[in-house]
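Shown here: the complex without one of its protein chains, the others still in place.
So that you can tell them apart, the chains are marked A, B and C in the order they are listed, and the count of residues begins at 1 in each.
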Amino acid sequence: MLTDGRFDTSTLALDFPLQPSHLAVVLQVAIPVLILLVTRRSSHAFAIAGLFSFLGLAAAVALLVQQTRGGAVISPDSIGELPLGPGIDVPLHLQVDRLSVLVAVAVGLVSWAVQLFTRWYLYSDPRYRQFASAVGLFTAAMELVVLSGDVLLILVGWELMGWCSYLLIGHESERPKARRAAYKAFIVTRIADAPLVIGLAILSLGAHSTGIDAILRHWSAAADAHGTALTAALLCLICAVAGKSAQVPFQDWLPDAMEGPTPASALIHAATMVAAGTVVLGKLVTLLELSDTARVVLALVASISMVGAGVLAFLQHDLKRLLAWSTVSQVGLMLLGLAVVSADQTADLGIAHLLSHAMFKALLFLMIGWLSVVVSGTTVERLSGALSKHPEARRMVGIGLLALAGVPPLVGFVSKDLIVDEAARRGIDGDFTARIAFAALICVVLLTAAYTMRMWLILIHRTGSQRVQVREWVEDSYDVQDVGIVEMLTDLPQVDIHGRPTDRTAPIELPDDLELADQQPGGGARFGLQLLALLSVVGGLLVLSPMLDVDWKHPNVWLIGASLLLMGAVGLLVRLMSVGTVYGDAAARVPLFVRASASRGFAVDSLYVAFGRSIVALAQAVSRLDDVLDRGVQRLPALSATVVRRADRLHTHRPTSGLVAVSVGLVAVGLMGVILW
Amino acid sequence: MIHSALPMIVVGLLFGIGLYGVLARRNAVLVLIGVELMLAAAGLLFVTVGSLTSDAMRAGQVMTIFVITIAAAEIAVALGVILAVFRARGNIDMAQAGERE
Amino acid sequence: MKLTYDWLLLAPVLFPAIGSVLLLVIDAVAPRLGRVHWAIAAVLLLAGAAAAVPGTLPSADNPRRTLCLPPNTCLYAVDHVGVGLQLTALVSGAVVALLALPIRVPAERAAVQATLVLAATAGATGVVAARDLGSWLVMLELATLPAIALVALRARRAAVDGALALLTTSLVSFAITAMGAALWFAATGSALFSGDAVLHASNDPDSRRILVLAVVFIVAGLAFKISLVPFHAWTPEAFGGASVPIGAFLAVTSKVAALAALLVIFRGVTVLGTSALAAIGVLSALSMTLGNLMALREKKTLRFLAWSTVSQAGWVVLPLATVSSRAVRSAAAYLIVYAVATLVAFIVVTALAHADGREHATRLSSYGGLLQRRPLLAVTLALALLTLMGLPPAVIGLVAKVAAIGPVAGSRLWVLAIIAAINAMLGVAVYLRWLRILFGARKDPDNPEALHPVHQTLVIVGALALVVTSIAPHSLLQLVGR
């Protein structure tokens, strides 16, 4: 198909309408299409999903190589330019630059790993096909956002991701909680998206084009003239980003999203949905630097979410939710990375952290999924000591947690430290935003250390007996998820320090872990996990590559040292707190009611519910009003009937009445003639 | 045309009286008489105007004769109908409601 | 002074006029011929119609005059519109005669009825062409008085009551009309409806005032015959009482006469501007609304048709609220379409009444399931009703509606136009009632008989007429010229 002239082997440049950038999206789309059209069997579905998501990854990698060798097409067309008149041109083209390429690869990689893992995780699920398709579509949407050079395409991918998250979270739709979580996730993000359309309208109509490059060009020039418009547009965007990235005040949908199967959580949290906000703002970061208001708002939102989420993460009783909150916190970190960059700088800091976060967070979620299958549950009681039997799992979880905590030289450390450095540097230069960011960053560094430490301690805690009672108390994973965490906290059977129940004397038989031992993912899945783990370790080297343009040569050694010391101290503190607790849970020292309300996310949900209630009340009022309107219309016949009855009474069948009518008419007509004359 | 005022007034009176008769009377024959009065008013007006204007065709007088003739024809039909009514009802009360079929 | 005569031009009037005398003679010579009279009447009327046809040709000069006095005052003139109206009157008269043909009545009555129909048709045909007060008044009454007798002749209590109502109203109205004529004469000083006399009169404020008064009186007098509200009280009574063909006669032929008479005046007063004619707009709005509303609750077929006539009369005079030659044509066009549709409806009712018995045709409910019982009748009736509604597939009705609203919208009488729109809606509601019954549950009469062949042919012809005119409305509308 390809002649030599069309394919340059050195730069891999490809003179052909179909570019790797297209393939990165299309191959992922092919998964749902093929699965829904071709097959009805899970095994075939897995074959398709695995193959095509790998191909998609391959396409992304090819694109990366092209990019490095300078053979990539900068802005390939997608579905063609829309003819919308002279007022605006809608190129709908893609845009390939180094950052987007990197993110694309990361997305493809995570998605592939998730596909591999899902097969094992949902082996006996009748709806595996739908799940795999949704994952494919989800990845495609994210790749579209990453690679798009047109705000409308961004919008397309953006909304599609929301929809896929709805499908994935609601996968086990037999469970009311899953249904509710899916509904909540979609509605909350959709509400936050309402301003997005407006913001994009402002930007693109101002620039008379929806192409990102044109928008950047126009607004960089017109920033002084139309500063307010720019700020308004950016605020709209930030609102939408806060929604998708679960920042304040939209944060509460994310922990609920844990109702979805763990692979879905991995996908949503690691690479795709929550990261999309960072990607989009990264594309427009030059505009962000032009509007201080927007930067401050972004920094505030990110800082508050970051710190608050860190606290909540430490107090969570469900470790999966702990990871969820940590995601919120980490995404806030990325956004700060965008907020603190100085002018004439690109979004590398944020993107770098996005990449590293993608690696270790995917790893952690998949591991939690694995463990949750092993111990059938994700609460502290279940997972306490789960790692004691699986060295492999232990290694990977350790790597993941270290990366999350930002311990050198793991990837998390590199990316996070770069942001902290930048914030410090600009803070010293006297940039207000950077100062807020720096303060928040310090808190977060410590909080992260705290909750990672706590999680680690729980996981490696060595007591078997308590888990028995928990297992008696909750039968299987479905129920675990249905049991209100808070109830579990309050009415668990009391046990003493050695885990013997205070109220029962029967001998406790230790659980036979044989049936647990073989519960580990297949080779493919494990390979994916190991790959992620590897990248979490060495991914930091990426900053040395020309792909990322970050200033790594002058690290602020003192700052690093100080933060490491503090982290160590916090770790020690947590260890001390955990000593003597039943499940090795440091948070157990915190009063119960605090933990309870923290597990509820400080009851933000009730606010959402109240909001929804008010809307429904309004809706009821409107429909009542409409009934009134309708009844009014329907009363017209009756009205005419009464008129007719009146008229009928005038028509006595007497000749005289006719005569009277005639003379009346004569007079009336006469008057009319005279008056109007 | 001051000397034409009197006939005009008479015309008005006749027409008014006739109309009143039509409205006030219940007996069909009296109603007929009322109509006759109104027609007479019309005829009078014709004559008056005709006498005032010089018309080659003597339209005024001719029209009066026309009106009288038509009136006669009407009365013929009217009496016939009234007779039928009297046969059917036994009275010729105009204020009595007709029956629906 | 000597008159010029153009017998061919006078033929449409002369045929029925002489015919009526002829019938009387025949009856005197050979009494008790019964329905033969009707046959003769029909033939004569059709002959008259045939005589009128040449006038409809576009080539015919417009208007065509006769009975001219030197220098050039003509007492008889027909333009295209006039010819169209004459044709309608004659054909409808013929249809009435044919409808009455199979109906069994006392033999001596048939002759009288036929005579009266002929006379009245002659009057209707003549008033179209009358150009002077005298013949105008005479022809008008000639068209009216026989109608009263015709109603009364069905010697039933209801018929007599109807006749009484009709009689009294018509007498008073005639008196009013005569008064109006007299005022007109007083204002213009001439007995001719000549435009220049009116123009001359309208220049002098006094006589102009009188003229307006005259027009108002005449309009009031004629409104009774067109049965505009509030001069309509006789309509349901007379329709309900009279025999069905006579109802058709009242609904169509005498309406033609009335509109023709109105148009004669209208042509004269166009120079006055709309002032005198605003009254017509109001009357038409009133009649449309009241007629539709009353028809909404009416349960008797004939009274229903009467009310529909009232509302349709409103539509007929609607264009006359504006002053233009277009208005005249539109009114005439609507009247013709209305005439066709109403005639067809009456044909169906008559046929049914004759086959199943009157009591099975005078109640709307007795039309239940007619589609399955007598599909031919049902489809024809449905077409007629759709035409009156002005909804497709009866395109002709829709076109008529367009024609009627056209002048009003053109001269931007918003209020009137909107009232017309509302009444279009009411009209649909009205006729849908009957349509629903037609397609609804079946109700069989006790002893249904086959349709009389004459009626059958008439029904088929009527249906064909509606279909053809719906496909090519032009063929019907060109009667009133371009």
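Rule of thumb we're sticking to: a residue touches a chain if its C-beta (ideal position, glycine included) is under 8 Å from a C-beta of that chain, and two chains touch if they have at least 3 such contacts.
Please note the rule applied: contacts and distances are computed from a predicted model.
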item	value
Identity of the absent chain, which is to be given by its UniProt protein name, from "Sarcosine oxidase subunit delta", "ABC transporter substrate-binding protein", "Hydrogenase-4 component E" or "NADH-quinone oxidoreductase subunit M"	"NADH-quinone oxidoreductase subunit M"
Visible chains in contact with the missing one	A, C
Residue of A:A13, A:A58 or A:L205 in touch with the missing chain, whole complex considered	A:L205
Touch criterion as defined above, residue of A:L160, A:V414, A:L529 or A:M567 at the omitted chain	A:L160
Residue among C:A130, C:A333, C:L381 or C:L451 touching the omitted chain	C:A333
Touching the absent chain when the full complex is considered, from C:V21, C:L57 or C:I418	C:I418
Absent chain, residues of chain C that touch it	329, 333, 371-372, 375, 379, 386, 391-393, 395, 398-399, 401-403, 405-406, 408-410, 412, 414, 417-418, 420-422, 424-425, 428-429, 432, 436, 439, 473-474, 477-478, 480, 482
Interface with the undisplayed chain - residues on chain A	36, 79-80, 82-88, 126, 152, 155-157, 159-160, 163, 166, 170, 173-176, 179, 183, 186-187, 190-191, 193-195, 197-198, 201-202, 204-205, 482, 615-616, 618-620, 622-623, 626, 629-630, 633-634
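Here is the rule we use: only the chains that are shown with their structure count from here on.
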item	value
By mean Cα position, the chain sitting nearest the middle	A
Where chain A and chain B are represented by their mean Cα positions, the distance between them in whole Å	96
Chain centre separation (chain B, chain C; CA means) in Å	26
For chain A paired with chain C, centre-to-centre distance based on mean C-alpha positions, whole Å	79
Numbers and ranges of chain B residues touching at least 2 other chains	19, 22, 31, 94, 98-100
For chain A, residues that touch 2 or more chains besides their own	653, 655, 659, 663
Touching residues (chain side chain A, partner chain C) in the complex	640-641, 643-644, 647-648, 651, 653, 655, 657-659, 661-666, 668-670, 672-674, 676-677
Sites on chain B touched by chain C in the complex	15, 18-19, 22, 28, 31-32, 35, 38-39, 41-43, 45-46, 49-50, 53, 55, 57, 59-60, 62-63, 66-67, 70, 73-74, 77-78, 80-82, 84-85, 87-89, 94, 98-101
Chain A-facing residues of chain C, complex	161, 164-165, 168-169, 172-173, 176, 209, 212-213, 215-217, 219-220, 223-224, 229-234, 236-237, 275-276, 278-279, 282-283, 290, 293-294, 296-297, 426
